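In this view, the complex is presented without one of its protein chains, the others remaining in place.
Chains here go by letter, A and B, matching the order in which they are written, and residues are numbered from 1 within each.
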Amino acid sequence: MSSVLYDAPGPRAKRRNILFSAVFLVALAALLWWVFNALQDKGQLEWAQWKPFFGGTEAWSTYIWPGLRNTLKAAALAMVIALPLGAVFGIARLSDHAWVRVPAAIVVEFFRAIPVLVLMVFGQALFAEYTDISSDDRPLYAVVTGLVLYNAAVIAEIVRAGILSLPKGQSEAAMAIGLRKGQVMRTILLPQAVTAMLPVIVSQMVVIVKDTALGGGVLTFPDLIAAVSPMSSYYGANVIASFTIVALIFIAINFALTTFASWLERRLRRGRRSSGPVLDPKGASVGGTMGTGAGGGAGDLGGMN
Amino acid sequence: MRRSSGRHTPGPRHAEAREIVFDFLEGYDLLGAFWVTVQLTLLSAVGSLVWGTMLAAMRVSPVPLMRGFGTAYVNIVRNIPLTVIILFTSLGLSQTLGVTMGAADNFDTQNFRLAVLGLILYTSAFVCEALRSGINTVPVGQAEAARAIGLSFTQVLTLVVLPQAIRSVVGPMANVLIALTKNTTVAAAIGVTEAALLMKKMIENEAQLILISAVFAFGYVCLTLPTGLIMGWVGKKVAVKR
Partner (left out) sequence: MKLRKVTAASAAALVLALTATACGGGGDKDTKGSGSGDGKTITVGIKFDQPGIGQKTPQGYSGFDVDVAKYIAKQLGYKEDQIEWKESKSADRETMLERGDVDFIAASYSINDKRLAKVDFAGPYLLAHQDVLVRADDDSIKSPADLNSKKLCSVTGSTSAQNVQDTLAPKAQLQEYPTYSACLSGLQNKAIDALTTDDSILAGYAAQDAFKGKFKLGGFKMTNENYGIGVKKGSDLKAKINTALEKMVADGSWQKAVDANLGPAGYKNEPAPKIGDIKS
């Protein structure tokens, strides 16, 4: 696609591109050199800072792995609970009855508007004060509650946008052959919408994984981020090294997820073309995120938290 | 100024003029905290729009190295939790690299600016992706016609493609902006006293848990809902009719 924006480079353009590349490379190298030097200067690259991670498995088994396990547990739980909840609300927003549609819309818009962190802090205080969940589980409950409330609202929007992105003809044809409303939704609309939604939902998973970090950073959830605190205090305040390792782990997990998402997207798009259903071609060209067209562009919600 | 928002300086006593229910707000600079949130949001929004557009331009540019950089940047930054990025601005940039943002002697200002920088670095990855998907919606014929009349890459992009792309991404951009507003809560990690930090302090010190949460929830709804509505309206207004 991008190649549409410029012609195949001729000799002059080639020279210019090489020049740009060279300038950019020099700038990039200078930046990296500056960072490297400063780190070296402040002793951040000394082996002692990094030894715990590359010189043995202690740090991994004592701090990182237990934290990572909690991160993954919270993310998985949040996803599993938020998915059906979000689907219900998304479908409820499309209901013909105002008494279903309006409350659902209010709930969804409300929870989309509030920061996850605020929801988590609220959950933490609520569980501490009004329930007898033990302190072992309380932070997990708080984190999962916050993630579920927010992400269910986001998934509701994704589901709604997914269903709205289907051509009207689909439900009209289904009605015409005498299916009831529930049947239309269940047998015609949802199966098609799910195909379109899957990539977005997978990338929403990335958001959830990242957002668990709020639990460790600000609440007392013993996740990967929280593991940095006892780890760096034990290994002589190697905060930069510790956070770098943690960031790399997050990148690895999320990169795997996004790669899976784009693989899924490619597969689904290919499948769609070959089986040739009547899908709005514009919707497909937006890059599978069903983004800009339908439902006020809820698709791109997937990207950010 | 920012620091004072979290402290217990007992405010003027107008107990009789005030509803008993809202007594717990006394002594807290609620509006000040939300004002910091608004400032963080607006400054980061402008910054990430600029840097995000540059990244998008790099990602579609004819120079392979720039394309690679853009792709790498987006894929790395997008996958790191914002908390880590914000902490890196303070621990890495300020402490280690000595980037004090022109406020070496004032931690309040410095942290605020670092938080804005962190938010820009993070949000621009999403702005870039939104713009890129917008570029994809511009019909191929537009760019081809522009090239046919002899425009260069920069001209094609800035005169023909981007103006149309930006119009079509108002919706997704609204979502990015709303997310950004909410993401400013993370600035609390380096001690910027915005609304979420004040909320945490208030919950620790006061008893009215539900009321405090409701007040802050209302505050964020006030900030984000109008953004969504206005941007939605703008999006419909400027949409390219095809």
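The rule we apply is simple: a residue touches a chain if its C-beta (ideal position, glycine included) is under 8 Å from a C-beta of that chain, and two chains touch if they have at least 3 such contacts.
Quick caveat: nothing in here was measured; it's all calculated off a predicted structure.
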{"item": "Sole contact to the chain not displayed, among A:R15, A:R69 or A:R180", "value": "A:R69"}
{"item": "Residue, one of B:S94, B:T123, B:N175 or B:S213, that touches the chain absent here", "value": "B:S94"}
{"item": "Residues in chain A touching the chain absent from view", "value": "42-43, 48, 58-59, 61-63, 69, 72-73, 76-77, 79-80, 128, 132, 134-137, 191, 194-195, 198, 202, 217-218, 220, 222, 228-230, 232-240, 260, 264, 267-268, 271, 275"}
{"item": "Touching residues (missing chain, whole complex) on chain B", "value": "3, 7, 87, 90-91, 94-96, 98, 105-107, 111, 188-191, 200-201, 204"}
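Note that only the chains that are shown with their structure count from here on.
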{"item": "Whole-Å separation of chain centres (CA-atom averages), chain A against chain B", "value": "17"}
{"item": "List of chain A residues in touch with chain B within their complex", "value": "1-2, 4-7, 9, 13, 17, 20-21, 24-25, 28, 34-35, 38-39, 42, 44, 109-110, 112-118, 121-122, 125-126, 129, 206, 210-211, 213-214, 216-218, 225, 239-240, 243, 246-247, 250-251, 253-255, 258, 282, 285-287, 289, 291-292, 296-301, 303-305"}
{"item": "Touching residues on chain B, where the partner in the complex is chain A", "value": "59-67, 69, 75-76, 78-84, 87-88, 91-92, 95-98, 123, 126, 129-130, 133-137, 140, 143-144, 147, 152-153, 156-157, 161, 168-169, 171-172, 174-176, 178-180, 182-183, 185-186, 188-189, 196, 199-200, 203, 209, 213, 216-217, 220-221, 224-225, 228, 232, 235"}
